[in-house]
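Here the complex is missing one protein chain, while the rest keep their positions.
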Amino acid sequence: MTPLAGLVACVAALLGTAILAVLNARSGRSTPVVYGASLVFSGVALVTALASLAAGLPSTGASALVLPVGLPWLGSHFRLDPLAAFFLTVINLGGVLSSLYALGYGRHEHAPHRVLPFFPAFLGGMNLVILADDAFTFLISWEFMSLASWALVMAHHHDASNRKAGYIYIVMASFGTLALFIAFGLLAGPAGDYGFAAIRISEHPPLTAGLVLVLLLLGAGSKAGLAPLHVWLPLAHPAAPSHVSALMSGVMTKVAVYAFIRVVFDLLGMQVWWSGIIILIVGSGTAVLGILQALMESDLKRLLAYSTIENIGLIFVSLGLALAFKANGMGLAAALAMTAALFHVLNHSFFKSLLFFGAGAVLTATGERDMDKLGGLIHRMPVTSIVFLVGSVAISALPPFNGFVSEWLAFQAILQSPDLPQWGLKILVPAVGGLLALSAALAAACFVKAFGVTFLGRPRTIAAGQALEVDRLSLAAMSILAALCLLAGILPGIVIDGLAPVTLSVIGDRMPVQTDIAWLSIVPIAESRSSYNGLLVFLFTLFSASLTAYLIRRFASRALRRAPAWDCGFPETSPATQYTAGSFAQPIRRVFGTLVFRVRESVDMPAPGDLRPARFAVEAHDLIWEWLYLPIAGAVGFAAEKLNYLQFLTIRRYLSLVFLALVFLLLVLALWS
Amino acid sequence: MVVISALLVQSLQMAVVVLLAPLLTGFIRLIKARLLRRRGPSMIQPYRDILRLLRKEVVLAESASWLFRVTPYLIFAITWVAAAIIPTFATGLIFSWTADLIAITALLGSTRFFLALAGMDVGTSFGGIGSSREAMIATLAEPSMLLVIFTLALIAGSTQLSTIAAFMTSPQVGLRVSLAIALIALIMVAVAENGRIPIDNPATHLELTMVHEAMVLEYSGRHLAMIELAASLKLLLYISLIACIFVPWKLAALGEGPSAYLVGMLAYLIKLAAGGALLALFETATAKMRVFRVPEFLGAALMLGLLATLLRFVSRSL
Amino acid sequence: MSVFSSVLNSDAVTAVLVIPIVAAALLALLPGYRMPARLNVFASLLTFLAALSLFVTGQPAPGQYLLVDDLNIAFIVLNAFVGFTTSIFSASYIAHELEIGRLTPANLRFYHAMYQIMMFGMNLAFVSNNIGLMWVAVELATLTTVLMVGLYRTHEALEAAWKYFILGSVGIAFALFGTILVYLAAQPVVGEGYDAMVWTILIEHAAAFDPALLNVAFVFLLLGYGTKVGLAPLHAWLPDAHAEGPTPISAVLSGLLLNVALYAVLRFKMLLSANPDALAPGPLMMTMGLVSLIFAAFMLYRRRDIKRLFAYSSIEHMGIIVFAFGLGGPIANFAGLLHMVMHSLTKSAIFFAVGHIAQIKGTQRLSAIRGLTETHPGLGWGLVTGVVAIAGLPPAGIFMSEFLIVSSAFAKQPLLAIPLVFGLLIAFGALLLRLTGAAFGQPRGSVMPADASYIPMYAHLALVLIAGVYLPSPLVAWFQHIANLLR
């Protein structure tokens, strides 16, 4: 029973649970059964994948399996190599924790029969995409994943915006899949040998390689949420139930990253260097645009969805760097950049799932997603707020958590850029570095806003005032993720060495071994160049904090008195005077918004003595939506309107159509040489 | 034996850093007063303030949570750690290998993060004003700081402060335009980070203009003492950072005799005094900007940082 | 054994023809409703079993009039199966129509007789070896559907039937002229009389025919039978015929009648491609396929009537199938065949669902149909699965065929593949937009429970879903043999 066979069995079990869930969707107790089953199966898959990754599968002799399903003359191929093992770990870890979370959260779902059958199917689909080793199996599981997540987004279909989000999502997913159809059509060639092994061997001219890369950016990029194709993500992810949004944001976007790495790095092999430029520009643009949108949001789940877009931008910047270094033969630097990307994939799946779980907990407790109606939850939901705080600090890339380590590795990779021969890259990389730094700082501000407005201050509505802590299972899932964030931040050496076989199989090179460096610090290139020790920084801070606390407790006074807030002498101000999400982002909106979103603020102050209330309105435009998507929709509508007349013609006019077709064809025959 | 002496030097550095910080703040206030032809309080007045605050009773707002009470200790501890890593009188400190320049910036980022949260915890509008303005300033200051670090890392080939200091004293550095631009950018960022005159007035409590003060409005007693100490420690940190990178002479290397450390300590005190005096001079010469002209000021810093990095890339020599 | 099998087999072929005729005669006489409906189902079942037996026994030598080879067995079996399931659906549909009085027992007798004559016409068209006989059979099938479309005697139904009749007659005239031209081209080579009309003889001597005559013949045949396939400039009759006729007829029209005409076009395409210096049929078929695909895709957006929406979707899918057969090559032909079978099954399943939905809601207007998955889960989720399958999402068979068509199109003719992908995306957008409106959201209209027959619908959908993932190897080998046959 090889690990691969075990994994395929787990996927089959997941799909089986889905079918069973369809059959008895109505019965009350099916919720714990389905989520329990998916917890168990994802758990088994997680252990298998982790074991095979740790055991260090030889990247060449990875185990392969062929089933008689799929394309009739090809069968469907499955393969487990280090890259697949790593992404399976990420997916199934997400699966386990979201099933655990759902065991508690699922009870509040008022239409379980619309969520239960599709959740295990969604997990099974994602696992299948990673295991697939031929174009057809890959694409059928890819599109099946989209279909299952579309059904989950449509779970709460009574809300018109959810239906609209579901529609836009499935249409863009289909656009992405058609792009992938074309890409694999080009890769397979006229003979139509769709197996990945055959594609790897066959030689691809540089033009096709470039075209396939662009198509991958369209296909996988639209699923991950790269800039121009990201509009569906902030609509669809929040529309799904929270444990599904966590899976979609934290895990499904990683499946898209896997698809990009598998085709561009593994199947295509050598790439031209300028393809790195495209990815760097798109990645950094996505990062900055995504986080600026997040800052403007006041809906908690949409804010998290936009922040996913920013993190995906970071990952693609690291991938772009890896591609540029690999194209110029700088193996070590490419391995460093790829490790940074993979590390951030792991980190993002941790803290984004954690944050979405937190948002789900807030939604269950208060029934509200809009931050301006929350506040003061830290008093009512202590554990959730601590865990959400850990997630926010981690995502803002602050030590000692994991977000900082992958950010630090990315910066070290950027600092390798002077050795790049091409001028274009030499100039572009520092600019991209600047944009990354800007997006990191904006992320920190965004999550100060997210945590501050939601959890701190005084409750702005009665619902926020009467919130209750969520159940133990959800808290358990969130606490595990928080612990993982801290562990990955403190012991990065172990994670980097775990990623080594993956970078070896994809780039052909690896980072120097980290675990045997003294004091568990990590040294990407050389001791003198740079090193970082998460553990010592964490312990050093704890030591000095406890030392200070002890000294103060020992020598300073311990007197403490509760009193109404000072607030510069203003008595009992109402909770409405607190800063809301919009007002917190107002300075940043004034700095960046005028350029990116054409923000116009209009203040209508009535003359003194005039009883009219003062009005303040902010008008912002999502330029990509207005300049790219609305014109396309308009054009299709216009064409449909114009063609619609053909439905209401007289019989005579239809006959003249036939007549013209006949005359035209006869003319072609007459003129044909 | 070497490890123990290194530990001794490291703990000496930590002690020195904490003790000198209030003195530096007092010295700057004294210089500013004398420039304005005022007698001004004595240099050791900050010590008295801190001790007074330590003895006073903490008045806590009803809506304040546990985060409000933990933050002062956390901010002071992180700033202290960051200050302990930056070489002041000696390079090659035992802890300096745990975090490089990017990590130090990130540590300072987390202090800002928690301070902003503390500002919003009590739920008053002034805390909100402080936090949102601090967030806006941070979104521009941190990228400029990182771009300065890129420039230094590309010139010195490392982000480790000890290596940079060693490189700066070596003959290879020579006079570089990008280093000069980086210095200016670093000074602008330092001024913004510490809330000095052009960005924020540390002396006044005027609600509309303040940024740093608004966040700590609700603090009192020993918490306020911790925050005041952390603020002055941060000022010392930035001045010693500039000194270590751009004025690295007379830094005692690892393992040299006590005489080298004495010389290093003396040189460090002179650098601090010079830095403090220059800052005081700079502050009395300029007036505070309106809050929404700060983005242009910091935008300039960001552009200078990017220019320094690009110039550095364009040719090895520049 | 071969004697027995040839006897049995010749019986199978004759059975496939005789059973519908006998049933039609019987049904024309039987009054009432319960008994004829059951007889109709039983007759269709017998035809289906006879068609299946064609598999078992060997193929008889092609006779003067009748021919059985791999290509038409596939069509006959599909035709018989969908005919059988539609007869089951029509039993419950007609029962309901009688209750609400839209149909009277009098015209039921006419309806069932016409149904069986149509099945006879289609089977005859598949089996006939003589191209003249094939023309007569196609014409007979069309005439019967014209009469059935006009069954409801409402003004729109009569107008739709009249439009179908006029356009059909012009189409038939073209097809006849094409057949005559083929005869004239064959006559100097093969000699006069019946031999010049027998397809198997024609295909052997096709290389020697006069290319110019063949080209003109193919143009007329493509336009003639193309009208019945519903390709773009000739499609006008299809949407109205589907929308105004009773739903079982729409299912049969979409599922089967289009395939009969497509089968005729394929027969003549094989003739043409056998003659090297004649005009290659590929580009002509591909352009007509693309025009139909993109035209129908855009027309889907403004449709207000649910049956007219799926009629245009049939035009779109016929466009894809004709494009695939025009592309040629083993993969594309295999994909075309698979797509045709899957489309017949899925579209008839959708029409089964739409039939019951229209009856429950009392109207076919899309704006009046909302929240089906809420009020009628059985029908609602059936419609969702059907539309998801027809739109080309996995795990339905159409996903596999669309994947094969798009990737092989891109490998061979990248320039033509871009409009194909564009058309697919536009059509996908329209279908999902209407599905989101109909199946989800706040329920609207009457909520009375549906005593619908779910068996045929879910049987079709199960077949399509299984085919998306796994195709039995004998079926695949057989389809690949046909794909090589089609060249």
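A few comments on the model shown:
As written, the chains take the letters A, B and C, and residue 1 is the first residue of each chain.
One rule holds for everything that comes next: a residue touches a chain if its C-beta (ideal position, glycine included) is under 8 Å from a C-beta of that chain, and two chains touch if they have at least 3 such contacts.
Keep this in mind: contacts and distances are computed from a predicted model.
The listed options are "Hydrogenase-4 component E", "Urea ABC transporter permease subunit UrtB", "NADH-quinone oxidoreductase subunit N" or "Trimethylamine-N-oxide reductase (Cytochrome c)", and the UniProt record of the chain not shown names that protein "Hydrogenase-4 component E". The chain not shown here is in contact, across the full complex, with A, C.
Among C:Ala28, C:Leu45 or C:Val136, only C:Val136 touches the chain left out of the display.
The hidden chain makes contact, of the residues C:Asn107, C:Gln187, C:Ser273 or C:Gln413, with C:Gln187.
Checked against the full complex, the one of C:Ala157, C:Ile201, C:Val216 or C:Ala409 touching the unshown chain is C:Val216. Touching the omitted chain from subunit A are residues 647-652, 655-656, 659, 662-663, 666-667, 669-670.
Touching the omitted chain from subunit C are residues 130, 132-133, 135-136, 139, 155, 158-159, 162-163, 165-166, 169-170, 172-173, 176-177, 180-181, 183-185, 187-188, 192-194, 196-197, 210, 212-213, 215-216, 239-240, 243, 303-305, 308, 365.
Going forward, only the chains that are shown with their structure count from here on.
When C-beta pairs in contact are tallied for every pair of chains, the largest tally goes to A-B.
Farthest from subunit A, judged by the mean position of CA atoms in each chain, is C. One finds 44 Å separating the Cα centroids of subunit A and subunit C.
Inter-chain centre distance (subunit A to subunit B, centres taken as mean C-alpha positions): 36 Å. Spacing of subunit B relative to subunit C, judged by their CA centroids, is 79 angstrom.
Every residue of subunit C that touches subunit A in the complex is listed here, in rising order: 162-163, 166-167, 170-171, 174, 212, 215-216, 219-220, 222-223, 227, 233-234, 236-237, 239, 279, 284, 295, 298-302, 329, 331, 373, 388, 391-395, 399-400, 402-404, 406-412, 417, 421, 424-426, 428-430, 432-433, 436, 440-442, 468-471, 473, 476, 480. Listing the residues of subunit A that touch subunit C in their complex gives 68-73, 135-136, 139-141, 143-144, 146-147, 154, 157-158, 160, 163, 166-167, 170-171, 174-175, 178, 181-182, 184-186, 188-190, 192, 194, 636-637, 639-641, 643-644, 646-647, 649, 651, 654-655, 657-658, 660-662, 665-666, 669, 672.
Only residues 375-376, 378-379, 389, 393, 396-399, 404, 407-408, 411-412, 414-415, 417-418, 426-427, 430-431, 433-434, 437-438, 440-442, 444-445, 448-449, 451-453, 456-458, 519, 521, 527-533, 536-537, 540-542, 544-545, 548-549, 552, 555-557, 559-568, 570, 573, 575, 577-579, 583-588, 590-591 of subunit A touch subunit B when the two sit together in their complex.
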